[in-house]
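With one protein chain withheld, the remaining protein chains of the complex are depicted in position.
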Amino acid sequence: MPDALRLATLAVAAVALFGTATTGHAQEPIRIGVLQPMTGPATKNGTENFTAMQIARDMINERGGISGRKVDFLLADIPTPTAAISETERLTTKDGVKITLGSGVSLLAVPVSQAAERHGVFHWETAGAADIITKRGFKYTFQVGPAAYRYGQAAVDLTLGELAKRLGKSPADLRIALLWENRAFGKSVGDSIRADAKEKNITLVYDEGYDQFLTDMTPIVQRLKDVKPDVLLAISFPNDAILFQRKAKELDFNVGALVGVSAGYSNPDLRDSIGDMVNGIFVSDFAARVNPKALTPETLKIADEFFKRYDDRMKRPPAGHASSAFSATWALFTEVFPKAKTFEPAELREIALKLDLPEGSLANGSGIKFTNNDWPTDPKDAGQNLRASIGVWQWQKTGNNQIFPAKLATTEPVMVPLPNWSQR
Amino acid sequence: MTTVGQLVFSGMLIGGIYALMSIGLTLIFGVLRIVNFAHGEFLMIAMYGAWAMTRYLGLNPYYSIVAIVPAMFLFGVVVHRLIVMPALDKPHLVVVFATMGLSILMQNVALMVLSADLQDVPPILGGRSFTFGPFYAKPELLIGFAVAVACTLGLRFMLQATYLGKAIRATVQDGEAAQLMGVPVPRIFLITFAAGSALVGLSACVMMPLFSVFPTVGLNFVLIAFVIVVLGGMGSIEGALLGGICIGIVQSLSSYYIAPAFGQMFFFMLFLLVMIFRPAGLLGRKGEATLGIND
Partner (left out) sequence: MDAAPPRAKQRSGRWRLLPERGTVSLFELVLLAVCVALVAAPLPQYLQDVVIQTFLWAGLALAWNIAGGFAGLISFGHAAFFGIGAYTSSILAANYGLTPWIGLWIGGVLSTAFGAVLTLVCARLRGPFFILSTLAAAEVVRIAALNWATLTGGAEGFSILPIASIANMVFESKTTYAALMLGYFLLIYAITKTVEGSRYGYYLFAARDDEEAASAAGVNPLLARTGAMSLSAFLAGIGGSLFAQYFLFLDPTHVISPELSFQFALLPALGGLGTAIGPVLGSFVITPLSEMLRSYFGGAAAGLHLAIYGGVLVVVMLYIPSGIAGALQRLAEHRRKGTP
């Protein structure tokens, strides 16, 4: 009898201990600092990014979290670079977060990652693309989206390849114009396109930056009319993209093809603002929706769920940067965190550097493989994702369809050359 | 030649619209001697109003003038009573910062309530342009310019021919003397401020077909408005029109011949040049800049 009693007591004690051990540990959430511009000129990017990240968090928490631990976001508003630094430091020193997500736009990604690195915090960057982000030799900053130069590269590759063919000109004879908005992202991409063109011995017939507060596009459009380019590569934010398109129609500026780069031209609202004028415009950006065949069936299901939830919440499909925010955050939750035990930055860094996911693994078609001070063109480059998918899609009557590169494409480009305004 | 012509033509048209946006500000300055730092936000809410009329009532912005202008007049009355009047007998900077606080408040309430999305109205007149020989112009721009000129002429008529106009001019010239002559100066202040606000409402309706609206849209226009007001001569309606046209043309030509990256730099430099050589502005009263404004 005493043995049975002892055994029973032991059993009860074991269950109690085991129970408290698991419940005690499982309750503790994983706290992540999220830095987004929720006020100021970049608010639109910030709010959309944050919504996408929240969806990822909700989805993972509904699936039980990570090893039973739920994910908790601590959001901080970063309207300016100084706020970015102060808030990153506050989240890390006051709230003790060791993992941060951000940052809405390129300009803010630089100080956020700078402050994070100073405090040895693991920073997972989803939106910022300025090339400088990964060229500072930082150990704990990982940029999951493509670097700025790749956006430019995709636009140039498309132009010199497909577009040249369809316009019936050889690349050397093609007249290419470059228009960039003078903010961190625009300048970064503009610089890279210029460098790329130089390398390929292409002369740009037009190469101008413009101020983000410009209210009248007449001088720009007029100059382009005078220069008569075949292809225009334009990096604009939503407000200027709208102003430019309207002015182009007004002054009857016609071009063989317009390739926008991310930001303004990739914004789904563009169709609401300028209607059918939008058809035919190419956009070099991370894909919002890629060819389903490019994704694994698992990933496709996740992507579809994200699209549905985003559409329900925001009443419109996600822009490329929001998709990217979701994909990167989901990858963090499903590829990095499950392998972590302590969730210390050093450990997360190890895991991140070992990641070797092929393209198509993430919801937006990207893979993951980070540089680590070993990139041939720049040995200080660390944390750049070489498999971030960048492609070109086109605004078409049937929707936004991927047309480049071939393996991600769902359809052929149309409307090349772009019909004149009088025919549209 | 076509190029220069187009640049000057388009610059003039948009400049006229900038002027329309600034007329309210210059009137307020001329009479009350204050600068309303929330001017850009007045424009913003009027534009949202015009957009809402289109979106929810199907009225295009030109028809919405009928509703927006009176609504902005009332809004001006409220702001004047609550914020401007208490600040008038205090040091000048008080009204500057009070209106600045109002500006921040309005921008962020708009953000909280309406979100940061850009809103547009669909093209009203098909989006096609008129051509005048080799030159193009959108009907919306032509209408805007026409409204600006009409407004300037109408205000000038009102100022010359009506009693209210005389009272306003008297207040501008010498507030104390006007009061002694029986002009109800505080009421003139109220009417002028509200009218200035109503004029912003008018310009918003004309601008909505041309520009997107979002909570911080005021920032794109407010500096232009200030420059036009001072450039044209504070309190001078015709000065505002002239100043606006100058700014539009300068911006157009400099962005083409030098670089669009410099954006507003050239008209700021023009402004500084005018300040050095004609400090009261193009049509301001000589000596006004130097003697001060009854501060």
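First chain written, first letter: the chains are A and B, and each begins at residue 1.
In this section, a residue touches a chain if its C-beta (ideal position, glycine included) is under 8 Å from a C-beta of that chain, and two chains touch if they have at least 3 such contacts.
For clarity, every value in this text was computed on a predicted model and none was experimentally measured.
Asks: For the chain that was dropped from the view, give me its touching partners among the shown chains.
Replies: A, B
Asks: Touching the hidden chain in the complete assembly: which of A:111, A:238 or A:391 does that?
Replies: Within the whole complex, the residue contacting the unshown chain is A:111.
Asks: Out of A:86, A:279 or A:372, which is the one that touches the chain we can't see?
Replies: Candidates A:86, A:279 or A:372; residue touching the omitted chain: A:86.
Asks: Among B:107, B:152 or B:236, which residue is in contact with the omitted chain in the full complex?
Replies: With B:107, B:152 or B:236 as choices, the missing chain is touched by B:107.
Asks: Tell me which stretches of subunit A touch the chain missing from the display.
Replies: 38-39, 43, 46-47, 74-77, 79-83, 85-87, 89-90, 93-94, 106-107, 110-111, 114, 117-118, 130, 132, 136, 182-184, 186-188, 209, 211
Asks: Mind listing the subunit B residues that contact the chain we can't see here?
Replies: These residues touch the chain not displayed: 29, 35, 83, 86-87, 90-94, 96-98, 100-109, 111-112, 116, 215, 223, 226-227, 230, 234, 259, 261-265, 268-269, 271-272, 275-276, 279-280, 289-293, 295.
Methods note: only the chains that are shown with their structure count from here on.
Asks: Distance between subunit A and subunit B based on Cα centroids, please, to the nearest Å.
Replies: 39
Asks: So in the complex, which bits of subunit B are touching subunit A?
Replies: Answer in residue numbers: 3, 6-7, 10-11, 14, 108, 111, 115-118, 120, 122-123, 127, 129, 136-138, 141, 210-212, 214-216, 219-221, 224, 248, 251-256, 259-264.
Asks: Which of the residues in subunit A end up touching subunit B in this complex?
Replies: 39-41, 43-44, 47, 182, 208-211, 213-216, 218-220, 222-223, 226, 238-239, 242-243, 246, 249-252, 269, 272-275, 277
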